[in-house]
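Shown here: the complex without one of its protein chains, the others still in place.
What follows is chain A.
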Amino acid sequence: MDCERPAEDHGTRQNGGAGEGGEAAGAESEGDRERSREPRVNISLVGGTPLLWRAGDIRRVREEDGVVGALVGSLARQPRQNVRLGRPLEILQEEASLLLQRGRAAVQHTHNQEDEESHVKAVEAYQSRLEHSYEEQCVLALEDKKAVLQRVMNAKQNDHTCDEGTEQAMRERLSSLQKGFTLPRSAMAVQLCTARAGFGHCPEEAAFLAADWPMPRDERSETRFRVYRDLRGRGFYLTAAGKFGGDYLVYPGDPLRFHAHFIALCLSMDEQLPLCDVLAVARLGSNVKKTVLLCSPRDSGVEGEVVYSSLQWSGMV
């Protein structure tokens, strides 16, 4: 059921007629109304870092917005290793800004004020849910056990080796199972929710305004943001490039299958860069088989246009 969801979303958006690209100016209101019907992506902030928690959200932003991010939690399936990690997904400030600007996401605010009554209700709901789950699991466990016994009996019958006595014993066990079986409570399976659960006690309020965003809009983050938006608009996938001394790693396709081609370095037009820094980053780029891009947004004129210069090590023989 999880796979159908994105397709649905696509459908609604196309009907609304607002493409991702051309919504900067006019069709805002209509597009907004259209989008509000599809669930927004929830961004949760921990110490100013934007995190995504729900698997559906993570998938949607990857497929529709090309937001890759980095998984930073322990993997549910095998928590004690670092090779594959699990939720939450940490995304870049620029990715969060862009999602908010397009009205695709909302920042989740939690506040602790809650009335006594709703809390009591929530606890009751949780308890009854647990009880219900236990009862149902008892039934399932019994069926499971019976099925196993049945299988053994069938196997023995097929073998034609068993005598009347053993088959009788099997039947007796089956009937006693029916009567006296209880699943010990400690064997009940419970879920440890990753994202905030439905029965959670803090009612959340989604803020839709990008103005709530805590990121300070200084020149550097503005530069980074414009470069991000431009590269993303050209269809590249971007991730953080701190380990390569740059701002973004630029991938030609989904990073799951493709290597990055570029290391993007965001510089405003007038920013001066010492020559040794340029040399260092170019050298590093060629060592990891990537091209270094110096990316500077144009001062004015065409909004969003960025000038790219590539640095490459050229061997003269």
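The rule we apply is simple: a contact is a pair of C-beta atoms (placed from the backbone, for glycine too) under 8 Å apart; a residue touches a chain by one contact, two chains touch by 3 or more; residues count from 1.
Assume contacts and distances are computed from a predicted model.
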| item | value |
| --- | --- |
| "DNA sliding clamp PCNA", "LSM complex subunit LSm2", "TSEN54 tRNA splicing endonuclease subunit" or "TBC1 domain family member 14" - which is the UniProt name of the missing chain | "TSEN54 tRNA splicing endonuclease subunit" |
| Sole contact to the chain not displayed, among A:187, A:269, A:288 or A:307 | A:187 |
| Missing-partner contacts on chain A, residue numbers | 1-2, 33, 36-40, 42, 44, 46-47, 49, 51, 53-56, 58-59, 69-88, 90, 92, 110, 119, 122-123, 126, 132-133, 136-137, 140-141, 144, 184-202, 206, 239-240, 242-243, 252-254, 256-259 |
